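Apart from one protein chain that is not included, each protein chain of the complex appears where it belongs.
This part shows subunit A:
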Amino acid sequence: MTKSNEQTVAADSTASVSKKKLRKKNNNHPYFYIAPFVIVFLSFNIYPILLTFYYSLTNYTGMGGIENAEFVGLANYARLIGDDFFYEAFFNTIKIWGVNFAIQITIAMGLALLFSDMRLKLKGLNTFRALFFLPNIITIASVALLFSILLDWNYGSLNQMLLSLNLIDRPINWLNDPVLAQGWVALIGAWMWFGNTFIILMAGISGIPKDFYEAAYIDGANWWDTFTKITLPQLKPILLYVFITSIIGGLQIFDLPLLMTDGRGAPRGALNTMVIYLYNQGFSYANFGYSAAIAYGLFIITIVFSAITFKTMYRSQVKVKKGGRK
């Protein structure tokens, strides 16, 4: 059958006609090709997500089968809204992400501006880029364990170093103080991600036409003018991408705070993030139903944050355009 198809195709003189015919006659092909994707997608992606939603409406413990669980309606969600631990986990996550992002974007933007400066003409971009990026690909579990012993108050290398340089007179218990512990998780996150952000911003900046800057310099614009009037507005889509991917990833932070301390959010719950809470509710305390509700809570928070980002970025873009027209 395929053979005869191809012969008819060959007989057709214009390519467009043959294309149309071929597409029509071979219509069984595409479904055959996308079948593995669709089957796996439905069974391993969509179905677990729907199943999780169903569990979030029950008091399923995760053991003894779902048939022994009771349907409890929105009780888990009501509990979530009144759960101080969840709010604590939410604010911990936001604090850690916020500090991390502030450090990360400052360093990355600074580096991108330096390397893109036409008058400085810095060399070695590829080497620096690779070096700054490297911490990003290291397994987070290894990074977390490494820092948990480097920062140990008793035998950690950091305290030993600071003591021998006489910068401190007694060891600091870095991971036992809630603020310091959150700060370190944020700092390590920034250390892992600033190289990635730098590469993305650099790509964005090199996409801005050079004559924009040349024209601005001829008009006597200073460095700050070109940064706020050309670079930032032109970078908006890229900044949006950086911000959105960073917040989605930041809301899901898990491995690093889990492995830096005891896995339950020590010190004093400061490293209890939303996904750690989700994990512990589900797999340490056998509250599958509630854990599933936390997953949906996290999903809704992610959507809200993404939407707010889109909105604010879009609005300020309109403003810039209007201002430009004046």
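Just so it is clear, a residue touches a chain if its C-beta (ideal position, glycine included) is under 8 Å from a C-beta of that chain, and two chains touch if they have at least 3 such contacts; residues count from 1.
Keep in mind that, in the parts below, contacts and distances are computed from a predicted model.
The unshown chain of the complex is recorded in UniProt as "L-arabinose transport system permease protein AraQ", chosen from "Ferredoxin", "ABC transporter-like protein", "L-arabinose transport system permease protein AraQ" or "Transglutaminase family protein".
The residue touching the chain not shown here, chosen from A:86, A:101, A:147 or A:213, is A:147. Interface note for the absent chain: among A:72, A:180, A:248 or A:266, the touching residue is A:248. Within the set A:133, A:153, A:212 or A:227, the residue that contacts the chain not displayed is A:133. Checked against the full complex, the one of A:102, A:122 or A:215 touching the unshown chain is A:122.
Touch with the chain omitted from the figure is made, among A:52, A:116, A:226 or A:272, by A:52. Those residues of subunit A that touch the chain absent from the view are 2-3, 6, 9-10, 15, 18-19, 22-23, 26-27, 29-31, 33-34, 36-38, 40-41, 43-45, 47-52, 55, 62, 66, 107, 111, 114, 119-120, 122, 126, 128-135, 137-142, 145-150, 155, 157, 160-161, 164, 191, 196, 199-200, 203-204, 207, 237-238, 240-242, 244-245, 248, 251-252, 254-255, 259, 275, 278-279, 282-283, 288, 291-292, 295-296, 298-299, 302-303, 306.
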